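I am attaching a structure below and will ask some questions about it afterwards.
With one protein chain held back, the other chains of the complex are shown just where they sit.
Which chain is which? They are A and B, in the order written, and residues in each are numbered from 1.
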Amino acid sequence: MSKLRTEEFTVNMGPHHPSTHGVCRLILTMDGEKVVKIEPVIGYLHRSMEKICENRTYAQCVPLMDRFEYVTAMSAEYVFVNAVEKLAEVEVPERAEYLRVIMLELNRIASHLIFYGSTAMDIGALTPFIYGLRERELIIDLFEMTCGQRLTYNYMKIGGVSHDIPKEFIPKCREAVKIISEKMSDYEGLLNENPIWLARTKNIGVLSADKAIAYGVSGPILRASGVKYDIRKNEPYSIYDRLDFNIPTRPNGDCYDRYCLRLDEIRESLKIISQALDGLPEGDTLKKVNPFNFRPPAGEIYSRIENSRGEMGVYIVSDGSTKPLRVKMRGSSYNHIQIIPELAPGGLIADLVAIFATFDVIMPEVDR
Amino acid sequence: MTRDELKEYIAGHLEGKLKPLDSGKFNPLFEVIESDLLTVAQVLRDDENLKFDFLSCISGIDTGERFEIIYSLTSLAKNHRLELKVVLSRENPEVESVQGIWPAANWYEREIWELYGFDIKNHGNLTRFLLADDWDQGYPLRKDWDAPDFVRFPELER
Partner (left out) sequence: MILATAELIGIFKWLHGLLVDLGLKEPWLTVVVYGLLSVTIFGVLCLIALFLVWWERKIAGHIQQRFGPMRNGWHGWYQTVMDALKLLQKEDILVDTRDRPVFFWAPVICFVAAFLAYIVIPFGKGLIVADLNIGILYIIAITTFTVISLLMAGWGSHNKYALLGGMRSAAQVVSYEVPMVASILTVIIFSGSLSMVDITESQQGNFIFNWFIFRPPFGIIAFITYIIAATAEANRTPFDIPEAEQELVAGFNIEYSGMKFAMFFLAEFVNMFTVSAIATTLFLGGWNGPLLPSWLWFLGKTLLVVLLLMVFRWTFPRLRVDQLMEFAWKFLVPLTFANLILAGWMKYAGWYW
């Protein structure tokens, strides 16, 4: 009996497919339900931000950074501001550093809550999405209270932060921390031991540590593959060296581990926020620099931070003028989307969706 | 290893192939000649005390006078960082691909090829992905690039 002949066909997944999170396009070659080859096509969100930055002063670049990574806009601002401060050796007031860390961690939680919801939704459970967004709302309210914006904050300034927190921020923030840490068991109860969830995520898209490192995969995905590396610990910036927190890791590197690890990270971030709120000193929040005549000395710097998706870096070359000569932004999703064609073939289209979801790729970071 | 020890170790270990630069403000920065890039990269990745196994970023730079490429490297095992700079000629900018050493370089090099027009040798997949497929307006990130007044989309002209 001759072997059954099957025919491969091409499916265009995206640019506006519900589970490609924005405008990523994957050209799939499929054999029935099985994915044979994936070719990612990016660039639908290309806004030439690197070129725009070359024509703006340093202070004018900061609001652009919000658009670089709008899910955790605080960290995108911070990575730029931090690099410029290192380059120009600007001293930042203590209180501003604490506020920055609080905001960064709140934003990390917000991002992980979106991850929790959108991943569950991609795998077919619709309720967790609302659960995740509900608690994210508390955090977004805190941001709105502080700087008036809910998504693109423009909160970090060169030399500090733009606004001090209002009086009611600290009690509200403590309340939000308490509510979220209580709700964590809800999140885990919905999915962690659900047999369908386990069947869909366990041993799906296994990424080995070696491969992850070779492809420049960072952040939660790297840690879910068993590598204990977190820039907050290994190259402490801001006040992270004074705070007590753990780096959760998971051994297997499959979709389930990537999902669990992010929930663990929310817990650690809650710990950090509580400590930072306890230690928050009084004082100034902004060391004024003249935004129109701010000239860092000539030099170049690659500075990076750990944001909710991984290593976020910026390479700034200064020639001593008011405008940067070159700003290169490194988003971790850029590397993550690069490894998906290696990981998903051989699985079904449903597995591809699960892998894409747990990689938590967002497109503005890729296209810039 | 601290930053200075690392700098010294590398300078001693790769004598003659690397030139330390002062412009690097945070991490050690070395200049390497294009023809030596692959050998240096191989040593940096495989040397027991260096182990630069993680390629963070590749950035192309146009200073107005010359072209440069920066390789930002990290060692996850040893926890230190380094930047390598390759200076390219303005007339004929070309550089060897480092994909064989760090697979992560693939898209970064593709992007540099697309936006700067540097020729990446032995890359294997140099196709456009950030700009339009039929882009013929030059290399946008070069300093001497002038933005065209408008871009005509062929499908609107039917």
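The criterion applied here is as follows: a residue touches a chain if its C-beta (ideal position, glycine included) is under 8 Å from a C-beta of that chain, and two chains touch if they have at least 3 such contacts.
Keep in mind that this is a model prediction, so the values were computed, not measured.
Student: Which displayed chains make contact with the chain that has been left out?
Tutor: Hidden chain, whole complex, touched shown chains: A.
Student: Tell me which residue among A:R200, A:R250 or A:R368 touches the hidden chain in the full complex.
Tutor: A:R200
Student: Per the definition of touch given earlier, which of A:L190, A:V206, A:I247 or A:L277 contacts the omitted chain?
Tutor: Only one listed residue reaches the unshown chain, and that is A:L190.
Student: If the missing chain were put back, which residues of chain A would it touch?
Tutor: Touch with the absent chain occurs at residues 9, 11, 17-19, 33, 120-127, 130-131, 134, 190-191, 194, 196-197, 199-200, 348-351, 353.
In this section, only the chains that are shown with their structure count from here on.
Student: Determine the centre-to-centre distance between chain A and chain B, using the mean Cα coordinates as centres, and give it in whole Å.
Tutor: The answer is 24 Å.
Student: In their shared complex, at which residues does chain B touch chain A?
Tutor: For this pair, the touching residues of chain B are 23-27, 29, 53-57, 59-64, 70, 72, 76, 79, 81, 83, 102-104, 106-108, 129-131, 140-141.
Student: In the complex, go through chain A and note every residue touching chain B.
Tutor: Counting only chain A, the residues touching chain B are 41-43, 46, 48, 50-51, 86-87, 213-216, 218, 227, 229, 234-235, 298-304, 311, 313, 315, 317, 319, 325-326, 328, 330, 334-335, 338, 367.
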